[in-house]
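Each remark here refers to the structure printed beneath this line.
Note that one protein chain is taken out, while the other chains of the complex remain in position.
Now for chain A:
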Amino acid sequence: MAAGRAARTRLNGLFAVYKPPGVASIRVRDTLETLLLKELNSLEQPTVPQQVRFLPTTVEGNAGKELTLTVTQLPVLAAHPLVKGPEFTHLKIGAGHRLDTKSSGVFVLGVGHGNKLLTDMYNAHLTRVCSGTEPVWGLLCVTPILTRNQGQAYTVRGLFGKATDDFSDTGRLIEKTTFDHITGDKLERILAVIQGTNHKALLMYSNIDLKTQEAYELAVEGLIRPMEKTPPLITAIRCLQFAPPEFQLEIQCVHETQQYLRKIVHEIGLELKSTAVCTQVRRIRDGFFTLDNALPRTHWNLQNIRNSIKDSKIKVKVGLQRSLSHQARSGKRHTDMDQVAESELHSTEGTSASDLTQNEITTC
């Protein structure tokens, strides 16, 4: 009886699953909840508590038949599982950044207390970026845009030559064009333009003055990003494959939706004086969770989810601490510039020292 309850109380944290295409993310969340509830209920052993009762019976006494009370132990049927129902009927599972029905990829979910971490992750404004190594101290040549462990990253497949009303290949066809004139370097040029404009917007929304020491520190750490709600911003975009009419892009972005990415593909087609539709949008990373951490559908059970939560616990904690310390710093930034500058120096020294030790550990 205790096994199920113990498992339930220990089931807290964040984990990632791989959402298959064609399924709504709410369905995925509900399926996981049902699976976990079924397993938790099966762990419980049905034991019915006994109750001591005094029942009147006839007993052959001194003067013929007598009424006495006999002691018996009877099960309390009100606590029988067939009367009570299953022990667990509800689990608090929250979904992180959602994916729409047609797209697939890493989908972060929180269980129990992990839901609080979900809100923290959202507030930390992590972007969804490709899997990468931890930032190496002193690597100044790395541009501030490639913010590691931040944001979301997608691989987007597109097809030249068609235009549809919802920018994907299952929509109603509007236009067909030729695409023979498109070459790889033309595509690269367009992507560079997109990246440049988005970079400018990113700096504008981040509200930092590039000429300050603080901005330099942030850039080195890779933490330049907008801390409030903004329109979708692409922090990096590059072409992985180009085989006309098909092409594949990798996009790292902040605050986006999958439909926005499809629109980007459509606009790339327009810029190249042709048309394009998006055939696949697949998220390969969401914050700290990458494809390796995501559980495929065959692995959706209690044991695997528990292991996944355990593995990601440390990463999530450290990452959130770093991001939220940056947020605290940026909060101070808006109060008084002079006071802020001094305190910034102290705080950055403190954090940079801790970062140094951390990175030393990772590199060693």
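In this text, contacts are C-beta pairs under 8 Å (C-beta built on N, C-alpha and C of every residue); 3 or more make two chains touch, one makes a residue touch a chain; residues count from 1.
By our rule, contacts and distances are computed from a predicted model.
Colleague: Can you match the unshown chain of the complex to its UniProt protein name from these: "3-isopropylmalate dehydratase large subunit, chloroplastic-like", "Centromere protein M", "Transcription termination factor 3, mitochondrial" or "glutathione transferase"?
Modeller: "Transcription termination factor 3, mitochondrial"
Colleague: Based on the whole complex, identify which of A:H80, A:K116 or A:K310 touches the chain you can't see.
Modeller: A:H80
Colleague: Across the whole complex, list the residues on chain A that are touched by the chain not included here.
Modeller: 18, 20-23, 56, 66-69, 76-78, 80, 82-86, 104, 282, 291, 294, 296-299
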